[in-house]
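Data first, discussion second: the structure below is written as structure tokens.
One protein chain is absent from this view; the other protein chains keep their places.
Should a chain be cited, it is by its letter among A, B and C, assigned in written order, with residues numbered from 1 in that chain.
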Amino acid sequence: MIKLMIDGKTLSVPDGTTVLDAARRFHINIPTLCHHPKLTPFGGCRLCLVEIKGIPRPVTSCTTPAAEGMEVTTTSPNLESLRKTVLELILSDHPNDCMICERAGDCTLQELAYFYGIRKNRFSGERRTYSKRDGNPFIERDMEKCILCGRCVKVCDEVEGVAAIDFAYRGFKSKICPPYEKDLNCEFCGQCVAVCPTGALTGKAWKQRGRQKDVREVDTTCAYCGCGCSLTLHVQGNEVIRVTSREDTLNEGWLCVKGRFGYNFINSPERLKKPLIRKDGKLEEASWETALDYVAGRLKDVRDKYGPNAIAGLSSARCTNEENYLFQKFIRGVIGTNNVDHCARY
Amino acid sequence: MLEEKDMNDVLDRIIAKYREDEGNVIFLLQETQDALGYIPEEAVAYFSKKLDIPSSRFYGVLTFYSQFHLKPRGKNILSVCCGTACHVKGGTKIAERIQRDLGLASDGETTEDGKFTFEIVRCVGACSIAPVVLVNNKAHAEMSADSASKLVTELKKKETGVGAK
Amino acid sequence: MAGLATVFGSGAMTNSMPEIENNDLLFVIGSNTTETHPIIGLKMKKAFRKGAKLIVADPRKIDLVRFADLWLRQRPGTDVALLNSIMHVILREGLEDTEFINTWTDDFESFRGSLAEFTPETGERITGVPKEKIIQAALLYGNAERPGIYYTMGITQHTHGTENVYAIANLALMTGNLGKESTGVNPLRGQNNVQGATDMGCTPNMYPGYQRVDVPAVKEKFEREWNVRLSEKVGLTATEMLQAITNGSLKAMYIMGENPVLSDPDMGHTIKALKELDLLVVQDIFMTETAELADVVLPAASFAEKDGTFTNTERRVQRVRRAVNSPGEAKRDSAIIAELSRLFGYDMTYHSDEAVFREIGRLWPATAGISYRRIRKIGVQWPCPTPDHPGTQYLFKGGFPRGKGRFTAVSYRPSAEVPDNEYPYILSTGRQLFQYHTGTMTRKTSAIETVAPGPYVEMNDEDAQGLAVEDGQKVRVSSRRGSIEVSAHVSEKTLRGMVFIPFHFKEAAANVLTNPATDPVCSIPEFKVCAVKIESL
Partner (left out) sequence: MAQSDETKKKVVVRVCIGTGGLAAGGKEVIEAFKKAISDFCVDIELDFTCHYQKVGCRGFCARDVLVDVVDGDTSVTYQGIKPDIAKRIVQEHLINGQPVKEWLIDDSYYSFHSKQMKVLLKDCGTIDPEDIQAYSKVGGYTGIRKILSTMTPEDVIAEIKASGIRGRGGAGFPTGVKWEACRKAQGDVKYIVCNADEGDPGAFMDRSIIEGNPHSVIEGMMIAAYAIGAGLGYVYIRAEYPAAVERLKLAIAQAHETGHLGKGLFGSDFSFDLRIKLGAGAFVCGEETALIASIEGERGMPRAKPPFPVHRGLWGRPTVINNVETLSNIPYIIRNGASWYSSIGTDKSKGTKVFALTGKIRNTGLIEVPMGIRLGEIIYDIGGGIIGDKKFKAVQLGGPSGGCIPDHLLDTPVTYEDIVRTGAIVGSGGMVVLDETDCMVNIAKFFLEFTQAESCGKCVPCRIGTKRLLEILDRITRGLGKEGDIELLEALCSDIKVASLCGLGQTAPNPVLSTLKYFRHEYEAHIKDKKCPAKACKDLLIYSILEDICKGCGVCKRACPAGAISGDKKKPHKINADLCIRCGACFDVCKFNSVNRE
């Protein structure tokens, strides 16, 4: 363990902890844009600069390892003025369209601009503009809103192991793009969307479907493969408009293309809405009462005529434990046969 | 342009040379450019597939370093140095003149006939003989806009066999 | 699962997902993990970043091969030979864990003899994997400190799937690579709640909690709790059910949330059988290919419309929560079952979903310690017998449920249908990243349809050249059971002489072609090997 002092408080943190992590452990807030706790430090946004006694210039707390006896100051008029300058510079190369931005209310840059009260910007000048839109079907890449924090690049490389995007060019012309600036063609896991601190990366599916107001979040478990990722369904009215995942879960907030983008089936117009009974070879709508009476009656007929073992139930790996339990209880206890199975084998 | 197979042979040789090298991306690209004069997109795709290095990394490196060219370049490369010493001695004027003489809109462009590429470079370390113009890497010392213009005329003559206007 | 259960007395992933990143070696065999279990794939990638080695055994150049230190490209259906020859080398090099064998296992000596014939040379001859690589794999696995084996359907969907699993279990047992953190044998379950459906007793021979239906004491326990008379006759597996229809002994089926027409082998046969039923009831959220054959279709609620729990592949029981109301008159499956039950005069009403869960806990102690409250944020892994039990991160710490692990000598035998002159190619079916199962859910998202629009057959480039088939071209793939037309994806990805078709697409259903032959123990169909021919169109 290492003992250090941050803003006058003495703290103990494990070896290898960065100054930023040390501060966060003790709820001392240092602003950042490029840092993400699950990715390697970058040190590009310069917002997390802190003063350390004995070091002549401010250093980025996200890259500096805590050391024994270190005395750190996270806020001072000088630091706050530097941070303000950095934010003004970023905003001088950023569209001022929070009004219509998908991420308004959920944007780190907007939040910081708010806290630093940046209404008038001392800096103005050329802004990056890109006429070409990325034509991939999943991820809206509005690169004019990109602040080049590099989180998406790192998550794609370090977490997903795909490296579909990287920094290209340099200096003011720097941009993050797929090779040869073509349309994104990747696994579309959307991890980049999850870590983007601004409105640069969003899901095409949730464009103009609702931001913060009237949106409920419901935590649940994914209905696709066996990984069992935690999902947060964003619901407006009776519609799931977006899926995210929290970082403090088993899947660490990471999802795959199906989990993140494959939710349209829930509100699909093709959903079955009424019971159907086959009449003269055709399936026709019926009331629940009629349908269930019919099923129960026919099952009883079969059981009476051929015995319970002439009936079988096939259950589903996509239903809940409770439903599966009840299903086999019904087949075993009510019908009276052990002819019950599910699709485990495929 | 090389046929695909010929190009792949060149690339295979380069791969064989650097396959085991850690951090070989820049080497691969430098050798490719030496061999082909520029870096075709197909070469990057080929390296990426053969070496399991994402294309995005190649593209990032390619666009970071000014040495690399994504398109074929002219037969003659005219580089005007605009380092400090050349700048204070009029390098910019020379650059403007050459650009005008070649009828090119901006730095790094190649004439339509593929004979000339014009570029501005930042200091070739020949400051004591500034301003300097490099023609195919040979330095011409203490140039002026006029002498540079003459140089272009001579080169054009050599290329086309007639005096260019 | 039955295979592992026979060996260890319990069949599930022995380790948990967070442990993956601390493996120092991963042996992935018959699992295209990054596509079928993307998030487990991420944990594996994390392990590689931390320095873990990777052995991939797969006839296809799956994405994981990019990260592999060693890639064993065995011919489909030869896993037993591959594993046995690896074990042969382990014994030859003295890398077995004698202390573990003596303390925790049975039948080692007779098993040892069974490996004698599987020299690396024999292994190479049967599997096509160079013997040097077999030796290298043995050394890597045998010397690893915390190796994890990962497998899925590439191992189990064979007529000798159980033997494949035995061979894997033997490998872990003889090296003592079990019962430790980040060390074990991990079958990855393909669907979100396969583990749960099995745990809940939706199997013809087990009640919830792997309690056998033919053990009287168990039967009595359930009779008491449910207050009914129960049968002690083992029921039919899904594949047996279809046969039973054909031979006339099965007359009615109640299918909840399944689409066997598309997911079962030999689609033609499946449809024919289901049509013969006196009564087919299908309860689903969409009009599936199976529902189209039904006498009655009951509209059900999707996962976003109900409360309950799912159990993931690492035995973790997690919460499902209702987010929206069901469309139209669709109802939750539990409500439908309760209604039906009432019509049979049996009361199955519960005042809450958790009441059902508590009843499960009473009958299966392994979940007795889990409550909805406990798992409101993060799930708990069974066994968890008491409320103060932390759950079980990895299995077999300090012993096996059946006392000792048992070695089972297995020998190589060919798949049920091997290529011949008429049908010269091996067909394997499986999943791909973008689509899921029979596509009823994923195919409703237009973006997914854009990137994974339809069926295809993956072909080896040299094979394609031989048949004058070009990338993207339409071909006809035929087996003894039927034929489909699909476009060809030509690449180096598949082994020569092998083709691969994903089974998600109804418009060219791979299961028109597949062989319904099954593993005799588990009844798993042989989706990974059947013989087909390819014709250029």
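Following the convention adopted for this analysis, contacts are C-beta pairs under 8 Å (C-beta built on N, C-alpha and C of every residue); 3 or more make two chains touch, one makes a residue touch a chain.
Keep in mind it's a predicted model, so treat the numbers as computed, not measured.
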item	value
Touch partners, limited to displayed chains, of the chain removed from view	A, B
Residue in contact with the excluded chain [from B:14, B:43 or B:61]	B:61
Residues of subunit A (touch criterion as defined above) contacting the omitted chain	41-46, 49, 57-60, 63-65, 81-82, 85-86, 89-90, 92-93, 122-123, 125-126, 147-148, 150, 167, 169-174
Chain not shown, touching residues in subunit B	22-27, 29-30, 57, 60-61, 64-68, 82-85, 87-89, 93, 96, 100, 121-130, 132, 137-141, 145
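Here, only the chains that are shown with their structure count from here on.
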item	value
A-C against A-B, pair bridged by the larger set of C-beta contacts	A-C
Distance between chain centroids, defined by C-alpha means - subunit A, subunit C (Å)	28
Residues of subunit B engaged with two or more neighbouring chains	none
Per-residue overlap in subunit C, given as positions that touch at least 2 other chains	66
Complex contact set, residues of subunit A against subunit B	157, 162-170, 177-180
Residue ranges of subunit B touching subunit A (in the complex, touch as defined)	41, 44, 54-60, 63-64
Subunit A - residues contacting subunit C, complex	136-138, 158-161, 187-189, 204-205, 216, 218-230, 233, 235, 238-240, 248-251, 254-258, 261-268, 270-278, 283, 288, 291-296, 298-300, 302, 305-306, 308-346
